[in-house]
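Here the complex is missing one protein chain, while the rest keep their positions.
Up next is chain A:
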Amino acid sequence: MDRAWIDGRPAAEADALAAAAELLERSRQPFVGGLRTDVSGIRAALGLARRIGAIVDHGESDAIYPLLTALRDGGAFLGAPAEMKRRADRVLVLGDEVAKVAPDLLAMLTETEPDLGVRTRGDAREFRSLCRAPLDSAGRGRAEHVDCAPEDIVDVVGLVRAKLSGRRAGEGAVGGDAVAGLAEFLKGAGFAAVVFAPAELGALGTEQVFGLVSDLNETTRASTLPVSASTNAMGAALQGAWTSGFPLRVGFGRGAAEHDAALFSARRQLSGDGEADLALIVDALAEPGAGGPPCALPQIAVTSEPGAVEGARVTFAVGAAGCDHDAVFYDARFGSFVGRPADAKSELPTAAAILDALADRLGGRVADAA
């Protein structure tokens, strides 16, 4: 079975490593992206990037940046799903993306009842949804739906904030009674959980939701459960933060990590409008991704699906993390990193092994050149 290709033709792994190392060495500004891999793969990718002065981003970071931006600008009450399941007596679902992105989370909340907290335990959980499609089921609990277009949700959240604090406001898209109803629903909760997809509401909208929950905590308890289409990108951002100080979108051109959420984004760099002239893309997960931005640059592919890669200068077949080899991933349910044993051990190398081998080949020469 072939495991490496140069310009589409099968090659020995050592030759492919030499060819890829030469491309990276000659590159004026390499980009290391994709990053659909496990913790050890991302560690290796960041290590290689630091060594060769690359720009780094995850292919799906657009899905998490609205959350990251709001979080670091204003902070947030963030709940762990497992705790919300036991404490939240009232759940507000904002937007239609939640049901698409996190159906398991909704099912977990609708199929259980709170059993912690003097004010919350024992009662059936109540739900409100502010979006287009009502919830499929609320289990034993009661659900009410407020029909709202996606572009009006942030305004309505603002109206609820104004209502809760007694400030004047206009009518808005859903009417004053619906706003008053939402405000009462949240204010009367023992512990409210607000579930939403930051990518649907944008960074400012996300900050509005965090602001609402912060306001609620003046008088009662409330927290948020932001959901994302890419938990893998969230894990990579956390790992980027503990490795380089920044949640990806970093450049190592001058050695130390530098961060710019716009200039160093994968979308900009891979479009060819950025500074990068070569892309190393890691795509080594068994489950399909949300799809990263299109790549207009010459590419080195480190992938568990070599058949799906077209036009790469060098391609390495690697195992899918958590499927062909044991792996550790970020898991949003726990808000932490969790091990996943392989389904069956494979002969294929890990993405980390290929990336480390490239870094070893480049280390001395790149250091000499700098």
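Quick notes
Going forward, contacts are C-beta pairs under 8 Å (C-beta built on N, C-alpha and C of every residue); 3 or more make two chains touch, one makes a residue touch a chain; residues count from 1.
Assume contacts and distances are computed from a predicted model.
UniProt records the chain missing from this view under the protein name "Formylmethanofuran dehydrogenase subunit C", selected from "Formylmethanofuran dehydrogenase subunit C", "ABC-2 type transport system ATP-binding protein", "SigE family RNA polymerase sigma factor" or "Iron export permease protein FetB". Considering the full assembly, A:G251 is the residue among A:P66, A:G95, A:G251 or A:P306 that touches the omitted chain. Within the whole complex, the absent chain has one touching residue among A:R72, A:K100 or A:R132, and that is A:R72. Summary of contacts with the chain left out: across A:L263, A:A286 or A:V328, the touching residue is A:L263.
Touch with the chain that is not drawn comes from one residue among A:K85, A:R128, A:R161 or A:H325, which is A:R161.
Residues 28-29, 52-53, 69, 72-73, 154-155, 157-159, 161-162, 167-173, 204, 207-208, 211, 251, 253-254, 258-263, 275, 366, 369-370 of chain A touch the missing chain (whole complex, contact as defined above).
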